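Excluded from the complex is one protein chain; the other protein chains are retained at their positions.
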Amino acid sequence: MTTFDDIAPQLEHQAIEVPSWAYGNSGTRFKVFGSPGTPRTVEEKIDDAATVHRFTGLAPKVALHIPWDLVDNFSALRRHAEDQGVAIGTINSNTFQDDDYKLGGLTHHDEAVRQKAIDHHLQCIEVMYATGSKDLKIWLADGSNYPGQADMRSRQDRLADSLQRIHAELDAEQRLVLEYKIFEPAFYHTDVPDWGTALLHVQALGENAVVCLDTGHHAPSTNVEFIVAQLLRAGKLGSFDFNSRNYADDDLIVGSADPFQLFRILFEVIRGGGYEPDSGVAFMLDQCHNIEKKIPGQIRSVLNVQEMTARALLVDREALAEAQQAGDVLGAHETFMDAFYTDVRGDLAAWRESRGLPAEPMKAYAASGHQETIEADRVGGTQMSW
Amino acid sequence: MTTFDDIAPQLEHQAIEVPSWAYGNSGTRFKVFGSPGTPRTVEEKIDDAATVHRFTGLAPKVALHIPWDLVDNFSALRRHAEDQGVAIGTINSNTFQDDDYKLGGLTHHDEAVRQKAIDHHLQCIEVMYATGSKDLKIWLADGSNYPGQADMRSRQDRLADSLQRIHAELDAEQRLVLEYKIFEPAFYHTDVPDWGTALLHVQALGENAVVCLDTGHHAPSTNVEFIVAQLLRAGKLGSFDFNSRNYADDDLIVGSADPFQLFRILFEVIRGGGYEPDSGVAFMLDQCHNIEKKIPGQIRSVLNVQEMTARALLVDREALAEAQQAGDVLGAHETFMDAFYTDVRGDLAAWRESRGLPAEPMKAYAASGHQETIEADRVGGTQMSW
Amino acid sequence: MTTFDDIAPQLEHQAIEVPSWAYGNSGTRFKVFGSPGTPRTVEEKIDDAATVHRFTGLAPKVALHIPWDLVDNFSALRRHAEDQGVAIGTINSNTFQDDDYKLGGLTHHDEAVRQKAIDHHLQCIEVMYATGSKDLKIWLADGSNYPGQADMRSRQDRLADSLQRIHAELDAEQRLVLEYKIFEPAFYHTDVPDWGTALLHVQALGENAVVCLDTGHHAPSTNVEFIVAQLLRAGKLGSFDFNSRNYADDDLIVGSADPFQLFRILFEVIRGGGYEPDSGVAFMLDQCHNIEKKIPGQIRSVLNVQEMTARALLVDREALAEAQQAGDVLGAHETFMDAFYTDVRGDLAAWRESRGLPAEPMKAYAASGHQETIEADRVGGTQMSW
Partner (left out) sequence: MTTFDDIAPQLEHQAIEVPSWAYGNSGTRFKVFGSPGTPRTVEEKIDDAATVHRFTGLAPKVALHIPWDLVDNFSALRRHAEDQGVAIGTINSNTFQDDDYKLGGLTHHDEAVRQKAIDHHLQCIEVMYATGSKDLKIWLADGSNYPGQADMRSRQDRLADSLQRIHAELDAEQRLVLEYKIFEPAFYHTDVPDWGTALLHVQALGENAVVCLDTGHHAPSTNVEFIVAQLLRAGKLGSFDFNSRNYADDDLIVGSADPFQLFRILFEVIRGGGYEPDSGVAFMLDQCHNIEKKIPGQIRSVLNVQEMTARALLVDREALAEAQQAGDVLGAHETFMDAFYTDVRGDLAAWRESRGLPAEPMKAYAASGHQETIEADRVGGTQMSW
């Protein structure tokens, strides 16, 4: 029987990267709702990320998105972050918002557009050198809407070439992290729709090329934790984009749609060594707080990951292995569920307090008056959005 | 054996309503791409609809969306349309783009917001009286993103009340058409997610309340033609929003993703009497031409409907019934497929020509220079978008 | 704040109907595995159901399936059940295993086959009179595999007629419960695929015709709790067939695939009055224990329903309503989740003990030696199967 005290030490090193864009306004194709207190500058986004870290101790890094987070002086931005107690994490490229990318970027049939997309990634790598970021994450919006519109095969060849040229600019400490997504914004085919495709590309690039698994980027019914186990076994799981979905890439708060799935995913992460401090697996959020407040939305999210990590650590793996080895279907399942059903919230609150953190971060944030302050202060300017 | 000549007379009365918003810019949450020649005014959108009709003879009506198509003088707009050879069709309401509607409209827990949403529909009804439109189509973006966020049950009660108050303002010739959608922009629940829910509401309203079936608004694997048959049998199929989907509500060109599905749907429409001139079923498009040119995109769409209607009419229903009655699985299926596999394009071209229309509308449009003209003329102003 | 003591009284009247067929062998089209201790007679199946009730206090009724559970003397079977401490519940008809039903039963194009299917239901009604059962549950395997194979529309008409003739034989105390299912064994269309279709048919029959919701019979991504709310609002939710699914109609142990979904469903049941003692909603299991032991599989299942019912009852509905009314998205969601995350297992164990039941039924069953006894005793004969 594993107890909270047994697992508490393993909670120490948990670190979740939050995305700068989660603090800006987001929405659906139908409407992006504004909300009071939304950052107007990259610095204010970093401030919000730092606030999440201050209340939870869980979010020491913030991921940037280029060009959304372009600033003149990235060294200054890095110092600003450090002053707030956080570091710059993954750099995310963006080849989906320029008119030239209407029919693709790194896969584009027009060499000029493709070169532009490659150059954009080289610029991202410069940002990495300036900020100390180690990961370049590439999510492609590339794809097509109509059968016949594009030649899927040659696009793969061009993608391979583009990635190689980008990868060549990374040093050995830096990583290229390739994300896959089944659909959206393209609606017939996407050029990296599944983990198999991402795997083939990073295999071709080398050791420091890995895959990013966004939990909302799969077909309905996909067993996501299996893919986690598989990528870990292949040594190719680079990072997570955590969020929840019920239908498509809904980008909801992680753990809100199916907490048991989050538990299963984290169990496989632990099982496969991905939770070890040196595993190289980066835990990131990628969410859209379309209707809820953004800072508490992020606090809720990192807490959900922490709570489910604790539950997953609580699985009595010895008893589990024994039941599995005995072919005891119900017994093994029950051992697994026991951990999931264990309410760790009280223990976690005490543990947080013992480390100088608020016992209940959501309540502490609400009571802090911080939200009211930023809503009052951040008036004028243009709210950041995507 | 049914021949093209047998069915040609039935093609005469085919009429497809095109949506004004198809001519404006649209896109995904990631990007709305602009395109040269896009209308800057409601009048220019109507001109584009009229162009589609001129080249195809298939699109005599254009649906409006309020407030996107709000003008000061709807009588003048009506005359403008008539001068171009088209009429104003369905009026679509919009309760998803005002900040007040963040958590709902006709279902909102705040009576003030709900009243505002109701009032918006009364304004739409005024537009109907001014334009001669007979149908008020209501698609609700209402729903919630998180379990517990909203009380689904009381929202149904409020929706029923809202609809009743709107319906009360319609005269006996006018119809309330309620659309359903499984998700988006809400990602946990929507308040009218399926045809069963829409049915219950229109049953409560009365004879002149009917359901709109958007072909892209269902869960994966849903047999859409079965729902068509069912709604026709219940006397409650009011209209179609035609489009194609591969994943979610992709709003692609109708017939482009699965032409056989379009064939099956049109077969059930015909089978159930929905293609009869007096059936009351309105055939509408609801699409987004995110990356393709909009006018030829619409021409392609109405042609797809026409071609599949012709194929569906070609089904030898006598032979089919005989095989079905004999329990001849392969024989009945083959009779059905025979019609689908028949290439009607040559016959249709000749038939169009005989009626003074271009034999091949896509080629005729391309050759006409119209696209170049509007691209050159429509410079300055603000492109219409949603 | 709602406590376990507040809700304990409401647990008293919980009653879950177990299916006789869960104790027989089941499997997939690939293989039905036998298992030691499987009943050879209807009586032994009832004994197993009674065992589940003895260990849990939750399963006072057992549903029968005709012809699987045909016996010469149903009065004797009823007495046998009563002697074991359980009652006969719902009678399930079966029109999918006779060669005549290859192309349908109640919808069949051949009047002789259709009459045979109707007559089978009249026989079921006789069993109801003999056993005191109040519910006739009809699940149709009817459908087609190929487009064109069958005339979907006339099948609806024949179904309506068949149901009317069956319904006419029920007395006012008895109910016709119509189940829907999206697919399987038919793979193109099924004749009652969704709740909307089931609703139309039971509306046509009258007050004592209601719908059965099997939690595994929906398209991927369907919000099942919404349908629960909707059917309750319409007064047409007759019963549940509980089970779990990941992909299709997997018929797994209820709550095993997505415990949070079970929580949400039970919350809507309670919210809509369906958990009231006089609600008329019957809670049934419909599962296949293909690889796990059957009696403990059923014990696990009824416990899962009980545990999630307790959690759902724990929702602080006053606080929830307040947060909902305030438009507090995160607050309302958190109130909802608080109940789900509360570990009720200890309280439930104590509560069971206080009522003379085993604190931990799974352990008590394992320790009882009952499984070993039936495995030793039930040798020879033919194991019941479907």
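Order of writing sets the chain letters: A, B and C. Residues in each chain are counted from 1.
By our rule, a residue touches a chain if its C-beta (ideal position, glycine included) is under 8 Å from a C-beta of that chain, and two chains touch if they have at least 3 such contacts.
Everything numeric in this text was worked out from a predicted model, so none of it was measured.
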Contact set of the excluded chain (shown chains only) = A, B, C
Sole residue of A:Q10, A:Q97, A:Q164 or A:T222 that reaches the chain not shown, by the stated touch rule = A:T222
Absent-chain contact - pick from A:T41, A:Q149 or A:Q371 = A:Q149
Which residue from C:I291, C:A326, C:A350 or C:A367 sits in contact with the chain not drawn here?
-> C:I291
Absent-chain contact - pick from C:D110, C:E169 or C:E184 = C:E184
Which positions on chain B touch the chain that was left off?
-> 220-221, 223, 246-247, 256, 258-261, 291-293, 296-297, 300, 307, 329-330, 333-334, 337, 340-343, 345, 362
List the chain C residues touching the unshown chain?
-> 26-34, 96-97, 99, 102-103, 141, 145-147, 182-185, 187-188, 220, 245-248, 250, 252-253, 256-257, 290-292, 386
In the complete complex, which positions of chain A touch the hidden chain?
-> 103, 109-110, 144-153, 156-157, 182-183, 188-189, 193-197, 199-200, 218-223, 225-227, 229-230, 232-234, 260, 264, 268, 271-272, 315, 320-321, 324-325, 327, 329-330, 332-337
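The rule is simple: only the chains that are shown with their structure count from here on.
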Tell me, please, which two chains come out on top when C-beta pairs in contact are counted per chain pair.
-> B-C
Chain centre separation (chain A, chain C; CA means) in Å | 40
Multi-partner residues in chain A (2 or more other chains touched) are 220, 246-247, 256, 291-292
